[in-house]
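And now, chain A:
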Amino acid sequence: MTLLFEKNKFVTPGDQLAEGDFIPGNNTYRDGEKIFASRIGLANLDGKTVYVVAVKGCYVPNIGDFIIGKVIDMTTSGWIVDINSPYDAMLSVSEAVERQFNTQRDALSRIYNIGDLLMAKIIAYDRTRGPVLTTLDRGLGKITRGRVISITPTKIPRLIGKKGSMVNLLKTETNCYINVGQNGMVLISGSTPEDEDLAILAILKIEAEAHTSGLTERISALINDMKIKRGLTNVQSKTGETG
Partner candidate 1 sequence: MSKVKPEKLVDEKGLRIDGRKLDQLRPIKLEVDVLENADGSAYIEQGKNKILAAVYGPKETQPKHLALPDRAVIRCRYHMAPFSTQTRKNPAPSRREIELSKIVRESLEPAIFTELYPRTTIDVFIEVLQSDGGTRCSGITAAALAIADAGIPLRDLVVACAAGKADGHIVLDLNDEEDQFGQADLPVAMLPRTGEITLLQMDGNLSHGEFEKALNLAIEGCKQIHAMQKEALKNEYVLVKEVAEETVVAEETVKVEKEEEGGEA
Partner candidate 2 sequence: MSVTPSTEIVAKIRQRHLIELIARGKRLDGRDLADYREIKIESGVIGKAEGSALVNLGNTKVMAGVKISTGEPFPDTPNEGILTVNAELVPLASPTFELGPPSENAIELARVVDRGIRESKAIDLEKLCIVPGKNVFVVFIDVYILNHDGNLVDASALAALAAVLNAKIPNYEVKEGAVQIKEGHSKLPTKNLPITVTIAKIDGKLLVDPFLLEEQVMDAKISITIDQDEKICAMQKSGLGIFTLEMIQESMKTVLEKSKQLRKIVTG
């Protein structure tokens, strides 16, 4: 049983990661006894699972994921939603409104129209058809205020952090409502545009430096420095909180 890398080693497709009794995790594949990387990224080990945190990759839907998508088409019974993945998602009327929907009386466009951004949850997905969404849960539905930015889906876990530590830090420090879609889309809504700018800046920095350590301290420091610059606070940088 051999492991051929040290933690966070940069790998490219075809690089050998391990040999023997390991489990091939995300962005790796097995060929005989050996495990190889299938995407560009940083190799890591979790128990017996060898995996790669990819620097880039399209969003692969999982049941239960919260996502932000854009309505791009309507059918007789629902909407087609672009969720930034190779497959467009379907949202049927029954998953959007709880009351009875009468096609003659009600118009689909009154509920959601083409171009609307929605917060939704994936309730079904298999290889034979595209992902299926719902907006019935609490907090889901049309996005009416704030800004939405797009980052590489593979960086979302780092943006959220262990048990939400990173995104909670951002929310407190920037005083913004931040909702992270697993598909790389992030909603930021603050009381002032400057607050929103700050949050977005921090998020993009996290995307760029997701693979480095000490990120939480640097983000905290960045936000504080920006606040000082904008005259929002007089307090010098705190040393990093846990995260």
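In this section, a residue touches a chain if its C-beta (ideal position, glycine included) is under 8 Å from a C-beta of that chain, and two chains touch if they have at least 3 such contacts; residues count from 1.
The candidates came about this way: all candidates are chains of the complex that A comes from, given by their letters.
Please read all numbers here as calculations on a predicted model, not as lab measurements.
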Chain touching chain A (counting every copy) in this complex, out of 1 or 2: 1
Residue ranges of chain A in contact with candidate 1 within the complex: 10, 12-14, 16, 27, 29, 31, 36, 38-40, 54-58, 68-70, 82, 84, 86-88, 113-117, 127, 130, 142-150, 152, 154, 185, 197, 200-201, 204-205, 208-209, 212, 226
